[in-house]
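The excerpt is restricted to a subset of chains, each kept in its original location.
A and B label the chains in the order they appear, each numbered from 1.
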Amino acid sequence: MSYRLIEIAEYLEAELVSASSVPGLDDIPISGIADPESAMFDQISFVSSTKYISAAQNSKAAALIVSADLVDSFQIPLLVVKNPYLAYAQLSAKFAEPRPVAEVHPSSFVAETAQIGEGVYIGANAVVQDNVVIADNAVISACSVIGARARIGSGTMLYPNVSIYHDVVIGKDCVIHSGAVIGSDGFGFAPTKNGYVKIHQLGSVIVGDDVEIGSNTSIDRGALGDTRIHSGAKIDNLVHVAHNCEIGSHTAIAGQVGMAGSTKIGQRCSFGGQVGIAGHLEIGDDVHALGQSRITKSINKPGIYASGTGTTEAKTWRKNAARFNQLDELYRRINELEKLLEKKK
Amino acid sequence: MSYRLIEIAEYLEAELVSASSVPGLDDIPISGIADPESAMFDQISFVSSTKYISAAQNSKAAALIVSADLVDSFQIPLLVVKNPYLAYAQLSAKFAEPRPVAEVHPSSFVAETAQIGEGVYIGANAVVQDNVVIADNAVISACSVIGARARIGSGTMLYPNVSIYHDVVIGKDCVIHSGAVIGSDGFGFAPTKNGYVKIHQLGSVIVGDDVEIGSNTSIDRGALGDTRIHSGAKIDNLVHVAHNCEIGSHTAIAGQVGMAGSTKIGQRCSFGGQVGIAGHLEIGDDVHALGQSRITKSINKPGIYASGTGTTEAKTWRKNAARFNQLDELYRRINELEKLLEKKK
């Protein structure tokens, strides 16, 4: 893949400028994107913050994508845009691995009752069960399995070895990475004297449009009613979403986050890696939690939240961690000291 | 699926009563279960605690499953049972997705030396290797792979894309969700000056009866001797069980719990999400740990355990977290103050 620089400028609706005269400026071939330090003469780069200016000034890139205020900082060809980071994201699509060409691979199994749209790719050894509906231009990669009556929206891409359980609904233009499991049973059991009795999980999972789901992420179906992932939500790898959870639009969930059952998360939230969220909570819109936070109460106020302790050398940590278990005692002793001093006054 | 109300009463051994006269009471068609708030006229619901009474009083459900003490609280038809939550669990089985009809799918590969019982389902593109034994009525779903000499008990159900390694033994009536891996190598290496030398993991995994294993959970085989999951244990998604661990009967392990090697857990324990348990520990019976607990010592006393800190706004948290690293210093300063005041008395 290679584009002329002017083609890229047009695609990004960018102004192409150059401090020095460059012969054939429009025609410079661009065959990739790289960060300023490692970019080669046939690659384009970008400067998304003033703190990267000096690194970019030495770049060997063919051109840089910059905002208007940075134009005077560089001698090499520039594509001037409002938001260089967004322009980078948009441009990345031009260099992405092309989607596979439509076909139903002869080694796949597609049930006769399944409805397959136009332009669909079904890869080698993939399996599509009864009454599944796969909309136009969807990609079901090799060894992925779509359970009975599930629906896959148009343009949605499943990488290899994805498991979609029966009756799950996936919207349009989603990306679901390998090993993801959508619709497995929620963890529900009624305790008895003789052990647990399984509560069959009768709900499903409804995923909106433009949702990305990372590799080896598990999203359980609802016990009664559905688990819901709203449009534009982005979920990273190895995330656990329990039954009947709800994740709001444009909320981003980093790797290894876990949510217990029936918790609702609002819109535009973000959760750092390994955050744990207890069940039956309500997290409002615009709530952000730092990595490893331990959320056991509902949060209705937008803001940034955190828990845990910082890492120190184990020797120091051991001493302090031991004192943690005396905190309440320390608190009382300080109270006592204050009373004593009060008396003495 | 639809049942007459009286059929459900009989199945649950419930008494069917109604405060008001309902014509054709026995014949009311029930086509699903829902919670009281969202139940429709053809669904049944249940009240498992007095705190849900008022919500249930407005329910549009065809009937409610309740305990005897709540009979006077409702006007609509009731199924009276001892334990409504258990009745719900039992009834859920009547509305569950039916198991697939017995077949060995032509696209699957089943080794000639494998023994396949009566009524077994082997799905599309599934793989069953040499000398595997699959007992009656087991379900091996699409793209699941059963390694050489593994044994799958009768009635056990594997969802798609499960990996069972060689020689693993799974008991009867287990449920294993997609992406689960049972029998991968334990993490064992002998360190040398030039790096690690692999310790081949010569044991296996033995899973009892009526065990549920969640999606994308990994259970490693033993180094020497076996990893053991006892009958009735329930394991959620994305759980890591290291080599030579043992999980007791009727113990429930929530999502993303991790257990390091050779740890033994007793019966009827429960572990909240993301709990981490160090290696070579003994956890007795009836031990419960809240989510994200960090268990580094054996626990032989039944009870509820926890660790970690609560979540606050990051600004507040940062200040307190900084002080955590001064806890031992604070402790000493309090000691000092107490001594000083003692002197002054």
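Here is the rule we use: contacts are C-beta pairs under 8 Å (C-beta built on N, C-alpha and C of every residue); 3 or more make two chains touch, one makes a residue touch a chain.
Everything numeric here is computed off the predicted structure, so don't read it as measured data.
Assembly remark, whole complex in this entry with 2 chains visible in place, copy number of the identical chain is 3.
Heads up, the rule we're going with is that only the chains that are shown with their structure count from here on.
Inter-chain centre distance (chain A to chain B, centres taken as mean C-alpha positions): 26 Å.
Against chain A, the residues of chain B that register as touching in their complex are 32-35, 38, 83, 85-86, 88-90, 92-93, 95-97, 105, 107, 123-125, 141-143, 159-161, 175, 177-179, 210, 212, 214-216, 232, 234, 236-238, 249-250, 252, 254-256, 272-274, 291-292, 308-315, 317-318, 321-322, 324-328, 330-331, 334, 337-338, 341, 344.
For chain A in complex with chain B, the touching residues are 107, 109, 125, 127, 129, 143, 145, 147-148, 161, 163, 165-167, 179, 181, 184-185, 187-190, 192, 195-202, 216-218, 220, 223-225, 238, 240, 242, 256, 258, 260, 274, 276, 278, 289-290, 293-297, 299, 303-310, 312, 316, 319-320, 322-324, 326-327, 330, 333-334, 337, 340-341, 344.
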